[in-house]
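Structure in structure tokens, see below.
Every protein chain but one is kept in place in this view of the complex.
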Amino acid sequence: MSPNGVTDFNVMVAGQGGDGSLTVVTLVDRLMRRHGLHLYTSRNVASRIKGGHAAALLRGSDVRRGCIGDHLDLLVAFDAEALEIAGPRVGPEGIIVFDSSHGEPRTEVAIDPTVQRLDIPFGRLSVRDLRRDLFKNSFGFGVVTRLLSVPDDEAEDVLSERFNRLPPRAKAANIEALRRGFEYAEEHGIEQGQGRWRFGRAQAHGEHILASGNQGAAFGFLAAGGRFFTGYPITPATDVLDYLGPRINKLGGVVVQAEDEMSSINMALGASMAGVRAMTASSGPGIALMQETIGHLGSAEIPLVIIDAMRAGPSTGMPTKPEQSDLDMLVFGGNGDFPRIVLAPTNPYDAFEIGVIATNVAQLYQGPVFIAMDQAIAQDSVTVRRFDVDSVEVEPGKVVDAETLSGLEEYRRYAVTADGISPWATPGTKGGLSLVTGNERDEWGLVSTEPDNRVEQMDKRERKVKTVESLLPAALRGGDPDAEIGIVGIGMEVGVIIEAVERLAKSGSSYATFMPRTIWPVPDETIEFISSRRIVYVVEHNAEGQLKRVLAAAGAPPDRMHSILRYDGVPFRPADLVAALSERASVA
Amino acid sequence: MSPNGVTDFNVMVAGQGGDGSLTVVTLVDRLMRRHGLHLYTSRNVASRIKGGHAAALLRGSDVRRGCIGDHLDLLVAFDAEALEIAGPRVGPEGIIVFDSSHGEPRTEVAIDPTVQRLDIPFGRLSVRDLRRDLFKNSFGFGVVTRLLSVPDDEAEDVLSERFNRLPPRAKAANIEALRRGFEYAEEHGIEQGQGRWRFGRAQAHGEHILASGNQGAAFGFLAAGGRFFTGYPITPATDVLDYLGPRINKLGGVVVQAEDEMSSINMALGASMAGVRAMTASSGPGIALMQETIGHLGSAEIPLVIIDAMRAGPSTGMPTKPEQSDLDMLVFGGNGDFPRIVLAPTNPYDAFEIGVIATNVAQLYQGPVFIAMDQAIAQDSVTVRRFDVDSVEVEPGKVVDAETLSGLEEYRRYAVTADGISPWATPGTKGGLSLVTGNERDEWGLVSTEPDNRVEQMDKRERKVKTVESLLPAALRGGDPDAEIGIVGIGMEVGVIIEAVERLAKSGSSYATFMPRTIWPVPDETIEFISSRRIVYVVEHNAEGQLKRVLAAAGAPPDRMHSILRYDGVPFRPADLVAALSERASVA
Amino acid sequence: MTETYTPGKPIWCAGCGHFGVQGALVRALEKVGAEPHETMVLAGIGCSGTIQNNVSAYGYHALHGRVLPAATGVALANPDLTVVAAGGDGDGYAIGMGHLVHTFKRNPSLTYIVMTNETYGLTKGQRSPAAGPDPAHNEGIDSVRLGLSIPGSSFIARGFTRQAEQLESLTVAAVEHANAGRGFAFLEVLSPCVTYKDLYPQWDAAAYDVDEDPAYDPMDRAGAFATCQRLDDEDRIPIGLIYTGNNESMEARWGPGDRRLNPGGPDDRDVLHGFLDGMAS
Partner (left out) sequence: MTETYTPGKPIWCAGCGHFGVQGALVRALEKVGAEPHETMVLAGIGCSGTIQNNVSAYGYHALHGRVLPAATGVALANPDLTVVAAGGDGDGYAIGMGHLVHTFKRNPSLTYIVMTNETYGLTKGQRSPAAGPDPAHNEGIDSVRLGLSIPGSSFIARGFTRQAEQLESLTVAAVEHANAGRGFAFLEVLSPCVTYKDLYPQWDAAAYDVDEDPAYDPMDRAGAFATCQRLDDEDRIPIGLIYTGNNESMEARWGPGDRRLNPGGPDDRDVLHGFLDGMAS
């Protein structure tokens, strides 16, 4: 960071899950937003309600970033475990604020010698002076704001804003705790306005919001006319249910918490068949349970948007950890051959756009569209431009109404058309009686195994994906377009790739980057990008190189592609990728 | 066929489903078996109980064949629809015996001019003379045996044998019907012993049985110690339930018809976890429903054999038609990365062998093993060598007993071992308490998201497939091993490929054939076979070229592989493949 | 008139009970005045699951066991439709059991007709969960008592194809219950499979018509349960209107059921902007 102002600042607050310690982060978050920084926030929790190591990460930066940085500048560790786990991640000249109430770590922690450590028994003092452990957070915030050279009154202002809805008594106690923080900082020689860091002047960035990918996709769905959502709670997809639950009814829509994922997707299917744009969301285990119905949507030609917020598998796996290991299932799962579309947002704004596209394209091509987000894209909150809802168009697709029907000589639900898409009358429409089935059928919807008809219907269904292909989101590109080495990655890798390649460029290594947003069908541009490089590194969060495999299956030259994989539940940091690429460059 | 004897004879009996007409086939079948012919029989029915075109096909040949031949020699058509559909398939010099009771076809049927047609109102005459339509079958058989120059007393013998368990009255009526058949043949000038065809002398072929792939796999499972089977009825997998249901209890085992496929696979999982070899079977829609549990088996390291009798998809599709369109799902379905093995028998004997291997390998590597059979392999009945049950070994795997455990210092269910396989104590064993879970876990079975542990456990699981790789069945090879053009196909394509290449070789075109029995993991030999040819045709029954895609995903050079696909629900005949290959050869 | 599909001919075996169910449904739909295009018949998979092909209405062939969630989606999406779900006892009581219980609980306004024949007709005669005890199996599931046990249920009836008139009037009552927005109308029909398990003789003997019993009170849940239980102990099967009550329906709980859930209301965009304001940075 520059001496004049913080331009890129990474802070982590860590402790035991459920003890409220993560609220410090929301305070720092507000502070940074006031100073016009872009935020990227991420949580790292155990899959349990209370207890277990939990951490909140926050990066504030003057340019938009798509990941957490390499090192922490500031760590607030509320217990020894937090110090053990996160201490080594604090970078040179960083500061650790350690709650020493409950003793030292049991093992030696390798901490950079230039790191300063402040031991303050927040917890103990809070209990002693304020009667509740909980106040340690505001206490800690007091120290942190001093370190950030924030004037005390501004810190108090932020705190008051945050605790606006608390009873006056509790609010006052928090302010008291904050002031104890100032005092303690003072005792450690940190004067007001004289901290290690200092924010620059607030800059205008236009209208921004803080959103996650789950929220972006859910909002995009609403904006494109989605009015029926079903879900069954599962980490990390539950946010979508939580976001839409209290909102969709304001638009006349319906949210149902189903009894399981089969019910969830089949209710959505029913609503969609009845003409209402519908969506469901789940994560790996739930998406696995939906496989039969997903094929049915493809066969019976029923639109549906399906969010897969991917967590680490296999099976129950590591529910709160990010992975990109459902790609194979999304692209190849389900029995038989049927059309499907798989889109992968790269950030929350993108999730909004893709939410819109998915909803419209499902309606247009009458089939399933997946929005695949790894847990980081799904749940990390990022400052992004305000979603441009005014420019969203709601595509009607080939729905025919009674008037149009009355002008037709005949109406066949599964009419074989040049573009593969059949006109569609929804129940309730006069003149459009139809049969919908997951058996092979003739144009009228009557079950048929007649071989020629079968081929016509199969071909029709395959054809319609081509029809909408031009509407699917293009890849992001970056780096040096002429470089002979390419890098491909989706979702959470995108922010990391961009930052890593930026750094590598500075040190003279150039790479062309290609970050697909349409996974399936694999667009021509993807194959072309790969075919025109000497080497392409496919960066993925899974063990088997699923994206690479999907690309190979679609015809990308397998010998050019090399995997850079990670499957330990931890995101790459830019430095990891810089190291991995440099190492390979030295071998190559 | 040679004038001296029938060496390759294709007969079809067709009518409406459920009217019992297909019993004629079982009679001809017995006749052919008496004369030492190899049989290949196939049924072609609508997915409904009664009504709908239904046909039984029978091929008798002096060499073993893996498919029905190009043309019919004899068609017994019990109604006009049967004549319309099957008439064009009767080859030169063939004979059609048509039940003219209910009138002529409504459309013109293109029948080879050299084909002879005998119109006999079996149905009407049976009702008139014998009071029941049903007797038309024995009536028809009388005509057929005359055409085959079978002495009347032999025909009567076969019939008596077949109807042994009928009440004497009914049996007598059938014999009466048969004799009416003789008379009618006589009236049409077909004297006893003077038919168009004649069987050769019976040859000894060693001990043979007539079995389907479903039966073979089920028997292999039993032979390898399988004692727990669960199923939920679904075409074309129900046979496995039907075969094991009345048999497994004779071996002390259990069969449960579950309430759905999730229950089915999870009951089997429970039994397997308790140390009993277990299997379940289903078809595409049911296997789709099992996807979550299949990943769980892979994660939690629980052995299970899963039969997928593949029917035409997507979704409910065409339940009685063969397809190979679940391959993608079997290889890539389920959330997350986990090990799995997919085997594909090429005939019923092979299904037996693969049933044994699957049961043993599941036990050895502690994970899911699929037996993938298209409907033709699963259901067509073929004469094969008697299953060599005496040479079957039951592999114990790494199960540890109380005695062994008492000698160990510690027991960890998920111990990280060099071969990737952990020792396994089943519940009830003293000293082996363990935790089994689908969450990521440490060696003790306790839930853990610790990154290094995660990687160790993932790598361990991937590693163990390598450990058993050498036990997986090798591909069948044929044709000219040095040919620069290769043909790859599995399951029902194998018999067709062998016969087609045999013919092509006679006309001077040579091909190397490669018929994998291990689909996943893709064996090195498969990649090598493909890599060492100029062109490889991958023959498949699906629309998207799933096998080719799986091979490409595993690293086979995509540009060498070309698809020959069919997805209309109809098997290839050898002539189809000869034509397809010749056409491509002329273009290439 | 636009030509659309013509209802097909049933493909059932001669004598199959399902003919009777279809006849009652067709007549009931006419009686309640449900316009074909405002009616949707959703069916499961099984022999029973072909009924939608033969009725003049929008038809849907669900996945095995999933007809109720699909029908619930349709009913919530367009409350103006007459929604009739139908299927076999395998479809509804085996793979579909979880959904049945939850549909009773949620009480969406739609009719569900289960054609019970104690067998899986289409897959050739395996036992269904409704099949009674035998040496190798415990007693069958009684969906009527099951429905009574769910506190949210609102309409439970059982018909028998042998009693065509009663079946028709029960079907009318069911469709009327649902169309009045009163919730989930459950009608089980004893519909024998003459090919694999001809229960006509047995059911002829066992059927006991509660509609004819003046002492029977279909508003008394516990009483209904006790009667069903007693009859079962006597190897008899109650038919007729078993229970009807006044639980609020699912759509009613979701607010006015008088509009289709389509986008484009004039304020939609304002509402969306409101959501964004709440996320502002």
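Chains: A, B and C, in written order; residue numbering restarts at 1 for each.
Throughout what follows, a contact is a pair of C-beta atoms (placed from the backbone, for glycine too) under 8 Å apart; a residue touches a chain by one contact, two chains touch by 3 or more.
Bear in mind the structure is a predicted one, so any value in this text is a computation, not a measurement.
Among B:Gly225, B:Gly313, B:Pro339 or B:Gly367, the one in contact with the hidden chain is B:Gly225. Residue in contact with the omitted chain (choice from B:Ile190, B:Leu241 or B:Met267): B:Met267. For the chain left out of this panel, the touching residue among C:Met40, C:Met97 or C:Leu110 is C:Met97. For chain C, the residues in touch with the chain missing from this view are 94-99, 101-102, 105-107, 129, 135-142, 145-146, 148-152, 221-222, 225-226, 229-230, 232, 247-248, 250, 253-254.
As for the chain not pictured, it touches chain B at residues 33, 39, 207-211, 215, 219, 222-228, 230, 247, 249-254, 256, 258-260, 262-278, 292-293, 296, 383, 386-387, 389-390, 394, 405-406, 408-413, 426-439, 444-447. Residue-level contact of chain A with the missing chain is found at 18, 47-52, 232-235, 238, 241, 257, 259-261, 285, 315-316.
The working rule: only the chains that are shown with their structure count from here on.
The geometric centre of chain B is 38 Å away from that of chain C, both derived from CA atoms. Within chain A, the positions touching two or more other chains are listed as 262, 292, 296, 437-439. In chain C, the residues touching two or more other chains are 50, 61, 63, 65.
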